[in-house]
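Since the structure comes first, as structure tokens, the remarks are kept for the end.
Here the complex is missing one protein chain, while the rest keep their positions.
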């Protein structure tokens, strides 16, 4: 048995050193430390394809930089995310911003034109640049016939509209990282498409066409690693694709949802073994780990080298 | 100010009486009591269209009966749910069942062919009947060009395959209740479609076509009531449609997710006011209420007359 | 394997019938159903002494009636609780009340003299009657030399100050149910004692004297059943006493705290086996169960016959 070692802080200490020490502590700190090891194991295993499921409003919360670095650093092979994250990413790429909101009155925010996500707000006016972007690039975007293709075109179109700030969409486009988003209709981007469709513009995007590619990616990989930030569709869509492979060899899940209410978002990775989504031989806290923590705190701690 | 009255239990007491007493108690019990009042207010308001967002594995957990009764009783005008709930509903309609699993070893469950959702398992063999159902009904189902249309055809097709047990799909079909499911690809039903597509069968379902109908339903209603069971896409897809109306007049949300990690699933209804998803004048704990409780406990308590 | 049966609500349905049906459903509902069975098993086992650990502000939240019925019905042999619950119980027994507070501004509440516990408030003026009660009964109360003895004298003194409404203190006194409260200093009652001590009045209550009695009760029982409402000192003080017995045969725990942060309050009952607080042979979901639910919702559902 290994001893729990008390964490010893020192001035000017590096995040990597704290991460290392956390592994030697208990409770959630240990989980952070183990997650640091497991992501590095999957990143350095050349046979392993890494699937990142990204739910939650991670862009408004300032996690874009962490995700972009993972993509540009070729750590991630597949991204599955929500329409909301892509919409907020696009909004920032077009030059709009998110703001702190440490106190709020939602009716007042509404009058002033701010949309709230916990302690972050987005100016409603962001939709103006969004509309303009879709107007200007519609013909190009509407060539897509799949959601994944449409998202790739968003990234491609962005290059012409660059504001200098990096984005998930652009990073994925440039690195050819496939991005899946089964529920893209359920987002601001979806609304932009709806707006043009009711105005008579044509676009035909198949709801099921992308399944083949992600299942092939999962099936074709020699090994599979999964990183789930939050649950929802991103986690489930990856899990479902893995069911057809032999299951993931590595896994890190970051969530604050509890397992007892039975939802997929709070289900521990171990549960995936019954479904064939996680390899039966994978060992908890060695090959995979559940981190029960706010992702905005856990992500930087886990990924900082 | 109203006094908190201690709950007084009596033998043979009715659920409705307990619900009434809970309103006079504090903490979560009060929320249950208030939710009971608010759902009845929205059900009896003839100008109000009720949107039910149903996430979580509610069918495996035995909540199907409660949902079916709401549908058949014409309490619900629109259902937005996950592909998983529809898949499990279909599986039960085809004669398979879910089982209790109070203790588990996920690797063993995998070998024995059971898929776990917390303390409930589904036999993997359920996919056999599912495949057969899709084979037999494919031509009929493949006529659909929208997700909502496809789901309606599932309900229609079920009549020929009836096992006697009622289902959400059938109840919605018979009552003409529209069912939306933006991420249907992310489910067992999605896998059935994928399986036939890669076998060369044709189906063309548009990913964005349904947006128009739900936005029209939200926009066209004189008043809007929302019931969110869990969060995820079902909640967000309703919220997004309401943004184009004047916001919901009534709301009940049942979730165990916390607001502080910033996800949409844990966001209190009040936050919706900033977005225009909830009417600015709507009053908390009178017109809308957040119930922080396992939905399998809260649903029967709220809906039992 | 037993099938999960969908819950079927009916108008005028009894709580006991819903409780029975919940046992056949999944997730948290099943836990409520199992808890109903397990508490009845421990209540009807004549060899079993039942220890109730009661944390949380259960009296302000209107749970007093449920607890009093358990005590007067001789279902509970030992009560361990917080000073806060006893203080609020005393306050209500002296004729003051708690009030609903569905919206709040804490600074305003302070000005108006209301102390808030989530959606319940207590008028600060309650301290007036409290002071008077302690003044009038001080000499009688100060005869106590143990916390348990002091609490018993509070119940005895109350008979002379009755307002007609039943109380935990009085019910325990009349039924001779021992009440333990290791941290009584940490409460309004503690403040009353402090106030008199600094005014020069004498009272000598030993901090450790009660340990012997509760350990004897645990040790002397043929079997032990535990019911934990919330965690904190009440749960831990019972657990610690059980460590010297052979562990509890039956257990029901109601809490919303998670296990992953490592606190005693969120620890599942199973963890107690390692310590000898729960009998190694006790079977989860048969002899003991963890109910993850707001206690104000779970308590009436579990205890209503």
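Here the chain labels run A, B and C in written order, and each chain numbers its own residues starting at 1.
Convention: a residue touches a chain if its C-beta (ideal position, glycine included) is under 8 Å from a C-beta of that chain, and two chains touch if they have at least 3 such contacts.
Values in this document were obtained by computation on a predicted structure and should not be read as measured data.
J.: Touching the absent chain in the whole complex: find that residue among A:60, A:83, A:251 or A:276.
T.: Spelled out, the listed residue whose C-beta touches the missing chain is A:60.
J.: For a quick check of understanding: of C:147, C:168, C:218 or C:304, which residue touches the chain that isn't displayed?
T.: Selected residue, touching the omitted chain: C:147.
J.: With the full complex in mind, choose from A:100, A:176 or A:202 the residue touching the hidden chain.
T.: The single option touching the absent chain is A:100.
J.: Quick one: which of C:116, C:129, C:223 or C:286 touches the chain that's been left out?
T.: In the full complex, the listed residue that touches the missing chain is C:116.
J.: May I ask you to list the residues on chain A that touch the chain which is not drawn?
T.: So the residues of chain A touching the unseen chain are 1-16, 18, 21-22, 24-32, 34, 57, 60-66, 68-69, 97-103, 117-121, 284-286, 292-301, 303-305.
J.: Could you pull out which residues of chain C are in touch with the chain that's been left out?
T.: These residues touch the chain not displayed: 55-57, 60-61, 84, 104, 106-107, 109-111, 114-121, 147, 182-187, 190-191, 193-194, 197-198, 203-212, 215, 230, 232-233, 236-237, 240, 256-265, 267, 270-276, 280, 294-296.
J.: For chain B, enumerate the residues touching the unshown chain of the complex.
T.: That gives, for chain B, the contact residues 26-28, 31, 258, 260-262, 290, 292.
One rule holds in what follows: only the chains that are shown with their structure count from here on.
J.: Please identify the chain lying most centrally, where each chain is represented by the average of its Cα atoms.
T.: Chain nearest the centroid of all protein C-alpha atoms: B.
J.: How many angstrom lie between the CA centroids of chain A and chain B, rounded to a whole number?
T.: That pair's centroid distance is 25 Å.
J.: How many Å are there between the centre of chain A and the centre of chain C, using C-alpha atoms for each centre?
T.: Comparing mean C-alpha positions, chain C is 43 Å from chain A.
J.: What is the distance, in whole Å, between the centres of chain B and chain C, each centre taken as the mean of its C-alpha atoms?
T.: Using C-alpha averages as centres, the distance is 36 Å.
J.: Which residue numbers or ranges of chain C touch two or more of the other chains?
T.: 26-28, 292
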